[in-house]
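Shown here is a partial selection of chains from the complex, left in place.
As written, the chains take the letters A, B and C, and residue 1 is the first residue of each chain.
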Amino acid sequence: MQLGLIGLGKMGYNMRERLRKGGHEVIGYDPRPEVSDVASLADLAAELTAPRVVWVMVPSGTITDQTIVSLADVLSPGDLVIDGGNSRYTEDGPHAKLLGEKGIAYIDAGVSGGVWGLTEGYGLMVGGSDEDVARAMPIFDTLRPAGELADGFVHAGPVGAGHYAKMVHNGIEYGLMHAYAEGYELLAAEDLIKSPQAVIQAWSNGTVVRSWLQELLAKALKEDPGFDEITGYTEDSGEGRWTVEEAIHHRVPMPVIAASLFARFASRQEDSPTMKAVAALRNQFGGHAVQRISESG
Amino acid sequence: MQLGLIGLGKMGYNMRERLRKGGHEVIGYDPRPEVSDVASLADLAAELTAPRVVWVMVPSGTITDQTIVSLADVLSPGDLVIDGGNSRYTEDGPHAKLLGEKGIAYIDAGVSGGVWGLTEGYGLMVGGSDEDVARAMPIFDTLRPAGELADGFVHAGPVGAGHYAKMVHNGIEYGLMHAYAEGYELLAAEDLIKSPQAVIQAWSNGTVVRSWLQELLAKALKEDPGFDEITGYTEDSGEGRWTVEEAIHHRVPMPVIAASLFARFASRQEDSPTMKAVAALRNQFGGHAVQRISESG
Amino acid sequence: MQLGLIGLGKMGYNMRERLRKGGHEVIGYDPRPEVSDVASLADLAAELTAPRVVWVMVPSGTITDQTIVSLADVLSPGDLVIDGGNSRYTEDGPHAKLLGEKGIAYIDAGVSGGVWGLTEGYGLMVGGSDEDVARAMPIFDTLRPAGELADGFVHAGPVGAGHYAKMVHNGIEYGLMHAYAEGYELLAAEDLIKSPQAVIQAWSNGTVVRSWLQELLAKALKEDPGFDEITGYTEDSGEGRWTVEEAIHHRVPMPVIAASLFARFASRQEDSPTMKAVAALRNQFGGHAVQRISESG
């Protein structure tokens, strides 16, 4: 089928390719003319045959907001917009409402798979009405991985459910990565273990902890044993924070995912104000030495 | 090759079967005559041709200790003992020494795979000398999963390294399980999500969080949606505790695995003394109501 | 000076008494006629001499909102409203704006001390303009504890700063209480310790951990050794959740306060969905027994 695709970055570019290989007609728009098929959103709307289906794949927050507002102007009643970016699920209601006032339908889609999606397919979690989801199904079917539909695609619920499921997916991802990473650090600290990489590699088959992330960790360690070339500075992209906020909202105890989130915050601090306060306190009551700035490496 | 196998429980029984299918001659001993091939450890030793290889697959702690002591009596110089149970790695040195004084060699082997090992093969992490490991390699080769050797087997280092790697494997396992479980609880708490099971199932292909544990969680939820039939009471089998103790020993920050361990402790408490103290404190300073035992459901 | 005081519950009632003892003229309003000095907010406004100062001491959220809206109607330009309840600091801006449009000034005041404030005085953290704070200073001076002004009162910053400081105070309170409570549980678990109560009592002088909460814990244990009469069910009143949300907002790692918050959530669950999922997973891969509902006590 025909699809308009807005945003041709790391994700959108590959999705266009996968969809075209799957036989769809994709017209892509991106502000960078070297990758874009059309010059503007208005041109995109003009090129597509109504009723249109337009997939938005741009950074969450302001840019997604602006894109939705612009689409409300250039699209027509009966069209369908899919937000496939990492928007917070609380954005979906307002976006659906804004478009709905123009008679434009809305689906939110959580998309997982990163740079591997082009070849492996993208895990898809979508929210919207049965009718809207059915309409976009040929697109979902090409984007999702081969195999059983239920193993790579879920219609998770009404508008918002797709991004909610993706948010939880990413929250879990934080916890999983941190669990493996803690285990790696312990293996690396122990002299008995000749090669942490070899141990982690050996978990690829038969073990309880085998997973895609485990394989990637073994691969990363093969490429840079000891991680000597990189620092521990780690960004977080929103979903982890939102997951913990949702846990607080629903009164769900979430120590593991929260700990992995806090560790990312800490990784970006040059020094910890909390630990400065602890060090200062120990000095106050016990006369324990503090490390002066002038003494630190 | 010929192998003596002590302990024919959930793990050992299946391992005997997998080894026999692989063409090995296995003589199994277990105190339960209905599964045992011989009547005693002495008989086991008598039936095996020296130099013998004997695999110990019994509960860690006292029973493993006693078995090693008994083997030191009935085996001969040149024999080889493999402890494949979940012993703490600190036991391996003493066991190797005790046997070594009789001229008997020792390997420790961490074995992962649970009830699935019979058909899928067992992930193996072994510790010992190159010579000893090479001698037992035909056994390891049959037990391990099909595929590349390095993906299901590792000679992790000297005696102790196998159990150390297995301990870390299990510590990571605690963290992974808890991360998935926290995500499940949040999905189940949110009305937008029609079916947490369907969402988790859909992560099987293409997503970052896909793994064997993720598939098992989807399977468990399919069998008992909402987990209405079970309680959250969860045992821990030693490796989780030892992993956190090792983290303390090596001064490795381990918030995620520790949190998942503490949650298991909490799951087995009828009520939390800590929270009773917190509730009592709130009552003291704020006059906040406490729940009297007589009022609780 | 003259003060209108709205809300004569556990806190407001005692504050009226303390203020009257301090020589102020307090006219209190409460929907319960048996404690109220006037019949309505309108009557309260009528009884007070303009320019009025009115202290709001009602539950945070909707009731505070409604009270502020009502006050905007019955008060006059030049009056001053103080919100002394546990409102979220994000409410202060809108409240100040709403009142400001009528020419009414606004201060937010965090008040600590609970049931002990009547005799000990209340710790006060206030936000507002210098002018407004100076105007209400006679009231603050009577409510605060005896001793140095700076030890029981702080003008923390502009509108919102008082509630922010109080929110952080309460977040810390969660962490402190939990730290003591964990220590208590460990003392109670160890046979060597004859009386956890006696140990905690003995920390009252000379030790590093001496504090008001430590004294209250010793007192609570004296009244109910072993906490046999209460359950661990513990409410949380908002500030703990907001503190962790603020930490996420500011990217501040906050493992300790978050852990104490999550433990409160857990204390109110009949069973943990997270731990059910963990138990189910262990059963899936290892055949480990789960506790069936039918078997649980």
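Rule of thumb we're sticking to: a residue touches a chain if its C-beta (ideal position, glycine included) is under 8 Å from a C-beta of that chain, and two chains touch if they have at least 3 such contacts.
The structure presented is a predicted model; accordingly, all values stated were derived computationally and were not measured.
How many copies make up the whole complex, given 3 shown?
Copy number for the complete assembly, per this file: 4.
One rule holds for everything that comes next: only the chains that are shown with their structure count from here on.
Look at all chain centres (mean of CA atoms) and spot the one farthest from the centre of chain B.
C
Would the interface of chain A with chain B count as same or different, where same needs over half of all numbers used to appear in both copies?
Chain A and chain B contact each other through largely matching residue numbers.
So chain A and chain C are the same sequence; what rotation in degrees superposes their CA atoms, nearest 5?
The best-fit rotation has an angle of 180 degrees.
Would you kindly tell me how far, in whole Å, the mean C-alpha position of chain C lies from that of chain B?
46
Can you give the whole-Å distance between the Cα centres of chain A and chain C?
37
Using the average of all C-alpha atoms in each chain as its centre, how far is it in Å between chain A and chain B?
33
Mark out which residues of chain A touch at least two other chains, giving numbers and ranges.
Expected reply: 208, 252-255, 259, 262-263.
What residues on chain A touch chain C, complex-wise?
For chain A paired with chain C, touching residues are 208, 241, 244-245, 248, 251-255, 258-259, 261-263, 265-266, 268-269, 272, 274, 285-286.
Spell out the residues on chain B that touch chain C in their complex, using ranges where they run on.
10, 114-116, 177-178, 180-182, 184-185, 188-189, 212-213, 216-217, 219-221, 224, 227-235, 255, 259-260, 263-264, 266-267, 270-288, 290-293, 296-297
Contact residues on chain B for chain A in the complex?
My answer: residues 89, 112-114, 117, 120-125, 127, 144-148, 150-158, 160-161, 164-165, 168-176, 178-180, 182-183, 185-187, 189-190, 192-195, 198-199, 201-214, 243, 246-247, 250, 252-257, 259-260, 262-263.
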